[in-house]
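The structure follows.
A selection of the complex's chains, in situ.
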Amino acid sequence: MQVDSTIEERLAALEAATRWQRDQIEIRQVIASYGPLVDVSDRLERSRILAELWTEDGIYDIGGVRSCQGRDAIAKVFEEGHFDQVREGMCHVMGLPHVHIDGDTAVALNYSCVMRPDGTNRFYPWRVSANKWEMVRQEGKWLIQRRTNRLMTGDADARAMLEHIDLMLPA
Amino acid sequence: MQVDSTIEERLAALEAATRWQRDQIEIRQVIASYGPLVDVSDRLERSRILAELWTEDGIYDIGGVRSCQGRDAIAKVFEEGHFDQVREGMCHVMGLPHVHIDGDTAVALNYSCVMRPDGTNRFYPWRVSANKWEMVRQEGKWLIQRRTNRLMTGDADARAMLEHIDLMLPA
């Protein structure tokens, strides 16, 4: 039975490793889908699809704008200017995220850089922000419980949020 | 034999999971290699190496420029201005891709942001684009079958391309 127990242990270790790696990839996929989904949201029908990245009671706390809760409120916050901006060209480039997983919850930190055309043949970085994505797995799917977004204009609260990285690094 | 069949099932599940994860990483590697390869392409010898990221009959449809097919045509499209721009400094920063795999084919969506020095001590975003990478596995290697690139200046066709994300999200 020595061999069998070793095989059992090796399978269990592989299954745990594979689960962690799948989660790492799936959480990056959620973050990577935000850009395409928001940059085609020129009407409520589309921003409702975007809002499905959040849990039913999820929170989107937008730096310099306000915080809203629930998919309906999140879908509607984009009515206030965003729909028009999409038709002028808007591009949410996502920086590399750092992802820390703890069972069925996870936290990711990354930067987002919203680019807009400036009317010449150039673009300009409009909103450059830090994002803290608090994620939860529901029915096998990673959803955003809370996304906190803070402009990187030197405010101390943006830096306080980023210091969460200390808790995410390997020991 | 109960135990053995369970082990067989667990091994098969692990092998499938590992294959998907390897593919997810390898496709990101292709996209991540584009920047270094194009930003050193100051002569045909180098852009020919870049063109090997595509299949033999691959297509590169460049927004605002034109579409070209085949490695030779792709290598040569960079003669028209790009070689000189490389010597002035050019940097293709790749945003996080969303990758959807279906057997030996895959689609990735991401943004690219080409930065150029502005002659002072700053850079400016020159071309900010959406990219749809249609990939195929040939002899164990992921290659680009078609890359469609569209400037994010508000054109409806760029948004139509990005709406492909709807088909890529988990159910």
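Odds and ends about this structure:
Note that the chains are named A and B in the order they appear, and that numbering of residues resets to 1 at the start of each chain.
Keep this in mind: contacts are C-beta pairs under 8 Å (C-beta built on N, C-alpha and C of every residue); 3 or more make two chains touch, one makes a residue touch a chain.
None of these values were measured; they are calculated from a predicted model.
Within the whole complex of this structure, the shared sequence is present as 3 copies, and 2 of these are drawn in position.
One rule holds for everything that comes next: only the chains that are shown with their structure count from here on.
Chain A and chain B have Cα centroids separated by 22 Å. Chain B meets chain A in the complex at residues 3, 7, 10-11, 14, 17-18, 20-21, 24, 93, 95-99, 109-111, 113, 124-128, 130, 151-155, 159, 162-166, 168-170. Residues 4, 7, 11, 14-15, 18, 21-22, 25-26, 28-29, 31-33, 35-37, 39-40, 42, 49, 86-97, 110, 113, 115, 117, 121-125, 141 of chain A are the ones that touch chain B when the two sit in their complex.
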